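What you see is the complex with one protein chain gone and the rest in place.
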Amino acid sequence: MDSNIVVAEHAQAAHRAVRHHFESAEQQRDASTVGMWVFLVTEIMFFGGLFLAYFAYRHAYPTAFASASNKTDLWIGAANTTVLICSSLTMALAVHCAATSKRMLLVVFLCLTLVLGSVFLGVKGYQYHDKWVHHEIPGQNFHCEGCADATHTPLFFSLYFGMTGLHATHMIVGVGILLVLIFQSWQGRFDAAWHTPIENFGLYWHFVDIIWIFLFPLLYLIDRSGKGLS
Amino acid sequence: MAAHDAHGHSEVGAHTQEAHIVPKRVYFLVFIALIILTWVTALVSRIDMGPWNIFVALFIAIIKASLVVFFFMHVWYGTRLTKMIVASGLFWLILLLFITMADLWTRNWMGVPGR
Partner (left out) sequence: MITAPPPVEVEKNYINAEHGLKSWLLTQDHKLIALLYLISVTAFFFIGGLFAVFIRLQLATPTGAMFDSNTYNKVFTMHGIIMVFFFLIPSIPATLGNFLIPLMVGAKDLAFPRINLLSWYIYIAGGLFTLWVLFNGGVDTGWTFYTPFSSSYSNGYVIAAGLGIFINGFSSILTGLNFIVTIHRMRAPGLTWFRLPLFVWAHYATSVIMILGTPVIAVTLFLLVLERGLHIGFFDPAYGGDPVLFQHLFWFYSHPAVYIMILPSMGVVSEVISTFCSKKPFGYTFIAFSSVAIAVFGFLVWGHHLFVSSQSVYAGMVFSVLSYIVAIPSAIKVFNWTATMYKGSVRLTTPMLYSLGFIGLFTIGGLTGLFLACLGMDVHLTDTYFVIAHFHYVMVGGAIMGYLAGVHFWWPKMFGRMYPEGWSKLSAVIIFVGFNLTFFPQFILGYMGMPRRYAAYPAEFQVLNVLSSAGASILGLGYLIPFVYLIWSLKYGKPAGPNPWGATGLEWQTASPPPTENFEITPVVTTEAYEYSTEEVVHVG
């Protein structure tokens, strides 16, 4: 492969060039969209293992899960979900702006997404800290005040930290990528003809949002009426 | 599943990225629905429905996720291949969950401790 020539092409036409092995810009764009979706399928299966563990243990130890879930803060959780959904909206609008070549609005919406994502992570950090203070982290001097079924309660918190932790890791990676994209958008790298990175990042961000849409009811909303199980 | 998958669209050229532009109105409507459903699910969880709470919660979550997938992620407007990839991802997730849960559901049927 004649990388010199390709490098030169890149220098000249920056990102816009259709890479040498594609027949057309359409084929290139289509390939990266398909690739992104295939990647997201791997992410579905990656989180799938955790969801399986969740359902298995919730099925086996309903009481432990019900009482442990009540240790989470429903309203903070709901508020944080709202924040994340807002960030999904701003991201969708950012893609829209990229597709209509509105550079400034694109930067603004990406920045908003960044801010909302950071707020979400901040609240998550606060909640983790709260759990630390109350000794509700498994393996670290675990102690759950008033929890039924003390043997299996730690499993809920293991899953809580496993699932939200993996989700937060994805968010942190997303925030990192966002910083780069904001910089590149500011430089005017994206327009209607080519904004594949923005589009693919949008897919990633929405996917992370979807994971949270499931985590919220599964972790925060078990037996909130207080009489079903226990 | 024919050759035109690969090269049939080349003449569409540089304007193709504009093909999938979704009106902003759709985004806002989806957003409002998502916010409403979030608070509905939070409030509904406080009503005691016995074993049905989890089904209601998951049902609402699935609606929300579908809205995001179809509109924010443009699958509604996407190619058949994209839909197929999404569907196969979900299908395999269901395989993983249901087949394993089938073990857990039937483990106590024998009435022998530990089986």
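Lettered A and B in written order, each chain numbered from 1.
Quick note on the criterion: contacts are C-beta pairs under 8 Å (C-beta built on N, C-alpha and C of every residue); 3 or more make two chains touch, one makes a residue touch a chain.
Computed from a predicted structure; not experimentally measured.
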| item | value |
| --- | --- |
| Contact set of the excluded chain (shown chains only) | A, B |
| Residue in contact with the excluded chain [from B:29, B:62 or B:95] | B:95 |
| Contacting the left-out chain in the complete assembly, out of A:50, A:79 or A:112 | A:50 |
| Identified contact with the non-displayed chain, of A:138, A:174, A:202 or A:217 | A:138 |
| Hidden partner interface residues of chain B, rising order | 1-3, 5-7, 81, 88-89, 92, 95-96, 99-100, 102-107, 109-110, 114-115 |
| Interface residues of chain A (partner: the chain not displayed) | 1-3, 19-23, 27, 30-32, 34-35, 38-39, 41-50, 52-53, 56-57, 60-61, 64, 137-140, 151-155, 158-159, 161-162, 166 |
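Quick note on the criterion: only the chains that are shown with their structure count from here on.
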| item | value |
| --- | --- |
| Inter-chain centre distance, chain A versus chain B - centres from mean C-alpha coordinates, in Å | 15 |
| Residues of chain A touching chain B in the complex | 23-27, 29-30, 33-34, 37-38, 40-41, 44-45, 48-49, 51-52, 55-56, 59-60, 74-75, 77-78, 81-82, 85-86, 88-89, 91-93, 96, 99-100, 192-195, 202-203, 206-207, 209-210, 213-214, 216-218, 220-228 |
| Residues on chain B engaged by chain A in the complex (per definition of touch) | 6-7, 9-10, 12-18, 20-22, 24, 27-28, 31, 34-35, 38-39, 41-42, 45-50, 53-54, 57-58, 60-61, 64-65, 68-69, 71-73, 78-79, 81-82, 85-86, 88-90, 92-93, 96-97, 100-101, 104-105 |
